[in-house]
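Left out: one protein chain. Kept in place: all the others.
Read from first to last, the chains carry the letters A and B; within each, the first residue is number 1.
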Amino acid sequence: MTTEEKMEEFKGANLYSNVHKIDLPEFYTSGHRTCQGCESALVMRDFIKAAGPRTVVTGATGCMYVANTSYMTTPWVVPWMHTQLGGGGSSAVGMAAGLRALMRKGKIPKENINVINFSGDLGGGDMGIGGVSMALQTDYNLLVIMYDNESAANTDIQATNMTPWGAQTTFSPTGTKERIMHKRWKKNVAAMLAVGHPNCKYVATACATFPPMDYMNKVKKALSIGGPTFIHTLDPCPKGWDYHPRYSGDLGQLAVKTGVFPLYEIVRGEVRYTYDAAAKKRVPVREYLEKQGRFSHFKEEDYDFFQQRVDEMWEEWEVPGIAPIRGALKLRK
Amino acid sequence: MTTEAVLKDVYESEELLTGTDAVAQAVRLADVDVFSAYPIRPYTGVMDRLAKFIADGKFDAEYIIADGEHSQFEIAKHASSVGARAFAGSSGTGWLYATEALAATATDRLPVLALVGNRALDDPGAFGVEHNDAMLVRDLGWLIVWASTAQEALDTTLIGYRVAEDPKVRMPCAVAMDGGYLTHSQHMVKIPTKEAVKRFLPPYDLGKRRLHPDNPISIAPQVNEDWGMEIRRQNWEAAKRAVGVIRKAYDEFESIFHAGYPNPFFEEFMTSDADTIIVGMGTVSAAAKTAVRQMRKKGDKVGYIKLRWFRPFPSEELRKALSRASHLGVIDRDFAHGGPDDAGVLFTDISSALYRAKSRPPVIDFIAGLAGREVSIEDVIAMFRKVEKAEEADVVNWVRVREKSNRGSQGNSSGGKSD
Partner (left out) sequence: MTTVEAPLKNVDVDEEPIKRFEVNYRGIFQKTLAYRITKDLVYIAHSDGKTAFSNGRYSDDPQRNGVPCANFAFFSDGLSEEELEAIASAKMDIDRADIVAVLDDTMVKGLEPWGHYGIRPINEKVVPGGTLLVISRRPPEDLVQFLEKKPFTYNLAILPGEASFAGLWYYRDDNTDVRVLGAVARISPEIISLDKAIAYVRKTYKNDEKVKALEDAYNSTKLSVVSANDGIVWPHRKPVLPAWNEFDEGIVVKAAPREFKMGPRGLGRNLDYKRGTSKTQRPVVRFDICTKCTLCWYECPDECFDPTPDGLYDVNYEYCTGCGRCAEVCPVNECIVMVDELNFKNDDSPWESFKKDPQSYTKMIEEKKGKGRMMPSHVTGKGESMSEVSKPVPFKVERGN
């Protein structure tokens, strides 16, 4: 597909063509109890900017629930409601179903109202994955955004299944006997959901600020394509990853450029890399890892192991960075 | 107009329905907008019936098959938040699987209505009735009402929506019924016309709490100790206001449907001059009322109270009705291991209400019908005999539990009677 064809494909989505064209009003506004430099706050700000004010939002329990809404105040300009930690997908289905029924029965005016849920990695990828899966099986227009800061950051940094191998959390502290306590490799949520849900036309991964506008345009595409959709964002977290808040953008970029976090979208089953870490020369993972206090206990062998797993993902997987299946083509021959 | 003519006007037909079918009819008549389903015996029948309504074009609603009860109730809660009338339901451990969502629905003050087909909790897996499932949300801010006939199930569902959605209340409502008995046995039920139901049940309107782009609000932000207590205080007030709203709802239901519920909170059967009264909930009432009839023929001054509304608990009304008797018994189709006096849940609540009565008759408890075991007329008669000598009896009495093996008396598989 040429660039023109791709733009044509999402013509109704009003994609941003350059940063100066981004809408100026905010629908998630100043005055939230997020950390200095919080990337997830940008994930909030940008999805609602891309979606616009005719939107209803639920936020599952997690950092972006507790941080954002400190009672009697709110930074949300659009209607927003809390949902339970594992309630992300089902809350979106509930709202979408309610609105559709009320419109069909003439109880409220017919219009296109975006329905968006955001859940963290613990809510969306662990506890709530059943509900997200159910949501992606429906025919409602809805978007679930899993903002992934790679830990249960709201309870002061515990490991989830999205925590990268080796990272320190309070559930996986380094110790005198076990240097590496977290021995699970990060769960591949977006690709798993894309593969398993025939009704879902759009799944993407994103990093809020890199490449610029990429995330906002993915939100616009997800909302315009119709049906249930899913976006997984990687959110550098100065608190849990232990780095100076100034460098959130830097770390997001490095996660992508090292190939640690693959950036792609899967549109009606077609994979499109939005940053092709297989084709481009990848930055060594060490440059990303050593900038974070959570990996400050790493030794050479740990960096090597990490690099090897990332190389494998890009060089040996049948669908690089997405599907960890090897040798399918060989078998066919 | 004669009563008969009025009834012709408000009822469209009479059909043979199970309790769950009757609730499905009420859900259709209430013009529910969203319902979410997940299978578990014995409540599932309501969803089967509703799905068929949809398939046949008899009912216009969004129907979602959820991935579990937690999602089922999250869906209902959030549909309710955007202004849609929502319905869900469950049984036993399924209801407990949804508990987190149930708690939040109550504190969000969203008037979702749920059917609880009462079922014993695992383990061991069992399908029979026990009331513990519904009772486990008794402190969370749910309205809980027991139906004991199919007609009552239909009526109570309509009344439940009306009470739950009242702006003075706005609490979720659980309509409970005995699994295996009411959920599955079929009885003739009068089905109201849509027009009549419309007159009784106004459209659901969440007012300025409705989540919609035209009404930008944030619902349920995080609170600290500066706020939590005041919010609980508000909810307490709503639960108290519910008592008056229930009374009014039954009055109007009566004026339209002539259904015969003189006392909304409980049915009093031959209690006006009774010395000995037993209180129970659910289908055990059929046996209990029959027992009272038989004993009355022999001159025993006995009466029975069938409690409907368990939350809000009608303390004042029960005090009035019970404190004039000389002996009281309570049938608990539930257990509360290690609770006060090791008695059941209902007994504890009734004892607590009676403590503030001027005259406090002696009261004893019967744990009966657990895991679906039947409670017979003879069982209830035996209970009355024991209640009459309540002063000498144990506080807690297990009914129809096998105290001896059935060796030598084969054929009686469900165990021996209590003495």
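Just so it is clear, a residue touches a chain if its C-beta (ideal position, glycine included) is under 8 Å from a C-beta of that chain, and two chains touch if they have at least 3 such contacts.
These numbers were taken from a predicted model, which means no experiment stands behind them.
**Student:** Would you indicate which residue among A:238, A:262 or A:321 is in contact with the undisplayed chain?
**Tutor:** Touching the chain that is not displayed is residue A:238.
**Student:** Out of A:17, A:112, A:199 or A:296, which residue would touch the omitted chain in the full complex?
**Tutor:** A:296
**Student:** Which of these touches the unseen chain: B:65, B:103 or B:217?
**Tutor:** Considering all chains, including the one not shown, the answer is B:217.
**Student:** For chain B, which residues touch the unseen chain?
**Tutor:** On the side of chain B, residues 107-109, 170, 208-209, 216-221, 223-226, 229-231, 233-235, 237-238 touch the unshown chain.
**Student:** Considering the whole complex rather than only what is displayed, give the residues of chain A touching the chain that is not shown.
**Tutor:** Touching the missing chain: residues 19-20, 22, 24-39, 41-42, 45, 53, 63, 66-67, 69-80, 153-157, 168, 209, 212, 238-240, 242-251, 290-294, 296-297.
By our rule, only the chains that are shown with their structure count from here on.
**Student:** Averaging only over C-alpha atoms, locate the centres of chain A and chain B and give their separation in whole Å.
**Tutor:** Here chain A and chain B have centroids separated by 43 Å.
**Student:** Would you pull the chain B residues touching chain A in the complex into a rising list?
**Tutor:** 31, 33-34, 36, 60-62, 64, 66-68, 70-72, 74-84, 86, 100-101, 104, 203, 211-213, 215-224, 226-227
**Student:** With touch defined as at the start, can you tell me which chain A residues reach chain B in the complex?
**Tutor:** 53-56, 58, 65-66, 68-74, 76-84, 86-87, 89-95, 97-102, 104-105, 107-108, 113, 130-131, 133-134, 138
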